[in-house]
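Structure first, commentary second.
Of the protein chains in this complex, all but one are displayed in their positions.
A and B label the chains in the order they appear, each numbered from 1.
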Amino acid sequence: MTTVLLCLALFTVAAAAVAMAMRNLIHSALLLVASWAGIAAFYLWAGAEFVAFAQLLVYVGAISMVVLFAVLLTRHSRLDFDREPETRGRVRLALFTGGAVCGVLVAAVLGTAPSSVPAAVPSLTVRQLGLALMGPHAASLLAVGVVLTVALLGGVVLAASARHSDPEDAP
Amino acid sequence: MLGTGLLQGLAVTAKNLVGSFHDPERYVTMEYPEVKTKLPENYRNFPFLVHDDPKDPLGSLRCVACTICETECPPQCIYIVMDRDEKGKALKRPKVFDIDISVCMSCQICVEVCPFDAIKMDQHYEIAETNRFQGLLLSREQLSKSNAYYHQLHPTEAAAVDALLAEQKAKQAAAKAAKAAPAAKPPAPAAPAANPPPPPAPSAEAPKPPTPPAP
Partner (left out) sequence: MSLPGQLSVLFPLASGLGASSPLAAVLPASDSALERLPLTLRGLLTGWLPASWQWLANSLIAIVVLIVAFASLFALLTLAERKILGRVQNRPGPNRAPLPFLNLRTYGLAQPVADGVKMLTKEDIVPDGADRVLHFLAPIALLAFSILTLAVIPYGRLLVALDLDASVLFFFAAGAATELAVFMAGWASRNKYSLLAAMRALAQLISYELPLLLSVVPVVLMAGSLSTSVIVERQGEWWLGFLPRWYVFTPWGLAGFLVFFVASLAESNRSPFDLPEAESELIAGHLTEYSGFKYALFFMAEYFGMCALCGMAVTLFLGGWQAPLPFLSFIPSYLWFAGKLLALLGVFMWIRASFPRLRIDQLTRLAWKFLVPLALINLGTTAFWSLTADWAGLLQPLRWLIAAGLIAGPFLLLGRNLSKGLGPRTYRYAA
């Protein structure tokens, strides 16, 4: 059982690591997708079917497209990859942000007591999941919904204001 | 309402789909190499030579090798050599009659100018050949087709031509009988090329009475 987990973890982390090392952005993006798929496989291993498929649907199906479109539609040159950070302040900021995220994650991992006895696998059906989301966790669900809606509206506003009246575009 | 037009379109195709199984009107495609369409009577493509006696296709050619068609042919795809006996006397038949159908444009001018109704339009359209030069160069043997074949292709036109020829023959015979004297044969068609059909033929082919070829 642990072997499978190890293999999945290795695959996920290796894909992410190689994605960072790749010079070709598209390859990086595709490897990132592979890493997400590895996480989905992990959920599957953990018995969380619904979350696994949602992860696959959202990340592999949709977010990957956003990433790929962003890579293709933005201007980039080979010089961008080797550029040094412009100021020391930026370096400090970057280190601080990265360190903060890392610290939160490490604290979360360390804060969880390792259970020597494997916990009983809770068999949650989709119905129970839905009831839980709509009942006790309704507030967080609403918050997520609001954030996503705001993001969507922001995207629409950005796209709408970026339109310029080019006579060539007129129908 | 949205969708009604789509339904109408679907109905049209469905009618065609079902109709193609029982309605010949809706299944017009022919299985070409096995089944061929009946060509319209006026369809024409490439000339052929008419002969009258199926037993002797080369001897009974109506062509007298007058070379009018050769001269008139716009793309110059006809090549004629007159047959002569040992003494060099013209035999009024072609020794060589070649049509290069890779050049022929089926303009039908050879047919228009022929005073003898000897060359007519074929309905030959399967002209794919494996040989680029010989395959498309039709010789006298290949060009010679019977009068019955001509009737099959263009029934009304062939009937008219037959009637005309019969009339000419009758007039000729009548004239011969009236004179009761041997009519002097024209010296050679090469020099004036004027008088293959004897005098009684003036109203035969309307537009062009046999005229000497342009110099």
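The rule is short, and it goes like this: contacts are C-beta pairs under 8 Å (C-beta built on N, C-alpha and C of every residue); 3 or more make two chains touch, one makes a residue touch a chain.
Everything numeric here is computed off the predicted structure, so don't read it as measured data.
Among the residues A:T12, A:S28 or A:S64, only A:S64 touches the chain that is left out of the figure. Residues 1, 4, 26, 30, 33, 44-45, 47, 49-50, 53-54, 56-57, 60-62, 64-65, 68-69, 72, 121, 125-127 are the ones on chain A that touch the missing chain. Listed here are the chain B residues that touch the chain not shown: 1-3, 6, 9-10, 12-14, 16-17, 20-21, 26-29, 31.
Here is the rule we use: only the chains that are shown with their structure count from here on.
Taking each chain's centre as the average of its CA atoms, chain A and chain B sit 81 Å apart.
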